[in-house]
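All protein chains of the complex are present and in place, except for one that has been dropped.
Each chain carries a letter (A, B and C) given by its place in the written order, and its residues are counted from 1.
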């Protein structure tokens, strides 16, 4: 006869924000228990949203036990063990700090804060409180990105010679596309595409090739004004596109380009890492594959190989047993939540912590300074 | 103050089988409520598995309330509204028929049965009982495949001139890869790659271009023997690769190739549909894109376009709001479960029903007959 | 002081036909001496054209010493050592036979003749006369195709398991595209796309995988009528598309598809050769690369490699010393002319001789018979 199941230890999850990433996190928290052999399950405890009329409806749809319109209530709730901050950037610091003060573990959307100083304050607080802390640079969780890192760490590429990264999209290529908080410096940052998009690829550059030591950059507002919901034209307060050169601490050269007006590029998070023994190319538009050139192949038989991600690569096999069947954006978020839960439950290390995100923010700020000064800027 | 959430109507789900597809279904049943605005939620009621020692452990991990080692108990359980049959092919008929007799809705893995006659008996029974019935030809649920169908139905391709499909993988390319039930005709079918793989692309051909009226084919065992777990060589009883030509009822020509020994192809489910006004190309290895050639483009500016699937295409926007961020294998299964739940709850039509699967099985059998006879075989 | 150069031995070339291929041959005969270290140079002796008003103008532009409107005069001319037949198919036999009777070496455009019996008569005559004879299946001269053959012959692919070929173009996808001799069976053949296009890929299949032993096919006129130059609708007398299955003498399975109405495909000569140890994929639309999957790669690092053709591959280095700089259609024709000249001057063996072309014609005819009969047809 069928018996009732004794559940594993559970970690109560509270999510603040029910927009784009709030939903993605919620799907992931629903899927993560079934996907991975966890030491503790996620329990969807509470959803907080101020923006959406039907908070309860969303919470119900997304599997939460409870809903609230008061995010402080969520943070204070004893059944909530970990707080996910999925709100616009300008709210991150207040919410994360409150959660930390309440002794909660925190996962926060990227970029972590409006500036590097705020980021550092948050990292300091989280570390002092000893809570697990994670920033949602989820592209590093893609099995293809994990594989890239494994290969680099194992020396399969030899010494890294150069890194070329982009994060180019076209969601604002249309000059008539309406303004949002992302184009306003008090709500997002004075770094536009640089803060919102380049930060992803900076984070990946750190993940793959280590610290960046100096930068010089350029940035530009392409469309100076955009209509608000009433059709009034408001100024765009941060860059639509940005580029910079960099050197890594290991001496390798690099460049990064970010754009939200790159007509035709939908999810152009790309990297090419060149080493003395091998090279890699990746684009998120084809997220389930990694291009690898091996310098040890017979020169007459060599070429970039399209490695289709499968069970022999990191994490994929938990989703699907068949090679190359495909893995999606939300699967990366599910991996991220696995990391979060296992860090809480089993002390497993994480990428990227608040501290890692500070380093990302530092690079963004150094690029801003170089744009202002016209000179290279050194990072400590 | 946060209030407890009243849940939506629920549909109790019982899954038989805890292997490859049993897990995929389970992840999907966990994710579906949060992903889609459903009229009724899935409730993971019970998992039945005979094969796995720790049935309860699997059930617990995968979010089920209960576990059993007796699949008949699952079928008879009053809290189970829909039965998912995720077992080897030879068990499908007995389990699905039992579920139908118990008045349960049924979703069954593909191929539906060992032969077309069994498939027809199952479809007849399901229709007579008035239960919702679905066969897991999940590739038709890919947003890219749905988009292809929309475009064809809307006439964007004009008249269909030809269809070329493949389902080629290499999981048995290694002659030393061990034998499994899939290579044994009593457990799988006398159609090997033809039944296991070609059936997927036949099903898609039906979905996209309508009925197939005649076929002529060829098939082959490439590696005659394979070792069992003890290293004893056992005969491979069905085809490693198969090909056939076909005509559709609408007059279009077509061809299909299937292989499980196609070294290098990991998930080579591909189709090229050529019409008088446009053409499409798809491969599951790049499942989040569809290639489209429009005959109305300026000839000096024309070429196959890589359409990256995004929120403007079927179903994608429920997973992610960003264009081209990627969608995975399990997302297709989640869509399938949405279809199942909405068919039960709201009478929404389904692809592919048991009846649709009969037509697929008919094509497979006609190919078998043509391989035996060396002649074209006509389908009624 | 600069000295006059003693020229190498020369071979006098006469070309009949000043259309598409007549020009391509002429460019190649101009380029071949400089490209390759030859034992004898080409000397462009005479161009014969009936169709073009300004025969002399063409001849002058193309570097010939003389022009004529009488092709028999060209064949009889003592300074012409080798005759190139670049006229519509129905003229090939008469011209080639006349050239052979005059003791001239012959290169003839493909398909060699209206039917296999004519082809055989031509091959018999050429062999009896002991003249060098070549048919313009130039795609086999692509360095990528030569590399494919080298790899297969060296066993790098292991045993060949399957071959999938296409030659699909869209030059007649527009139903209003005017009729030409290619659609008329007395001038082309009763095999349309099958004779004009499939013959290329059949020839390549032979080149790569050896003799074909049996076939079963299907074919179709898609647009029954086309306008002539005066706008009168004339019947299309041969197939717009054709497909067939085949077995090679070595047991491998295969399929071929040809179309002149494959909207979107400009030069879709493609092949995928699957072996037990490796696989290849090629498309003429990206003619300077070959995709190679090696079964000996670490499974976690394996994938199809894009080999860019370079100096380490056949013939490329004579054109360019830089890797992957690109090679074009006319370069293949230049290679063909090198083969021709070296066969004449140094007895070097050739692909494809008239005899090889007979085997291609035999396959085409066997497919025609199978289309008529609905059965497999065996080739001796």
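FYI, a residue touches a chain if its C-beta (ideal position, glycine included) is under 8 Å from a C-beta of that chain, and two chains touch if they have at least 3 such contacts.
No experiment lies behind these values; they were computed from the predicted model shown.
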item: Among the chains presented, those that the missing one touches; value: A, B, C
item: Option touching the unshown chain, where A:133, A:238 or A:279 are the choices; value: A:279
item: Sole residue of A:9, A:103, A:155 or A:175 that reaches the chain not shown, by the stated touch rule; value: A:175
item: Given A:216, A:267, A:287 or A:340, the one touching the chain that is not displayed; value: A:216
item: Given C:74, C:172 or C:261, the one touching the chain that is not displayed; value: C:74
item: Missing-partner contacts on subunit B, residue numbers; value: 147, 289, 292, 294, 297, 299-308, 312-313
item: Residues of subunit A in contact with the chain not shown; value: 161-162, 164, 166, 173, 175, 216-218, 220, 222, 241, 243-245, 247, 251, 253, 255, 257, 259, 261-265, 274-279, 293, 295, 302-304, 374-376
item: Residue numbers in subunit C that touch the chain omitted from display; value: 1-8, 20, 23-24, 26-27, 30-31, 33-35, 37-38, 46, 56, 59-68, 73-74, 77, 169-171, 266-267, 284-289, 308, 310, 319-331
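In the analysis below, only the chains that are shown with their structure count from here on.
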item: Self-contact between copies subunit A and subunit B, residue sets same or different by half; value: same
item: Intercentroid distance (Cα basis), subunit B paired with subunit A, Å; value: 33
item: Residues of subunit A whose C-beta touches two or more other chains; value: 289, 308
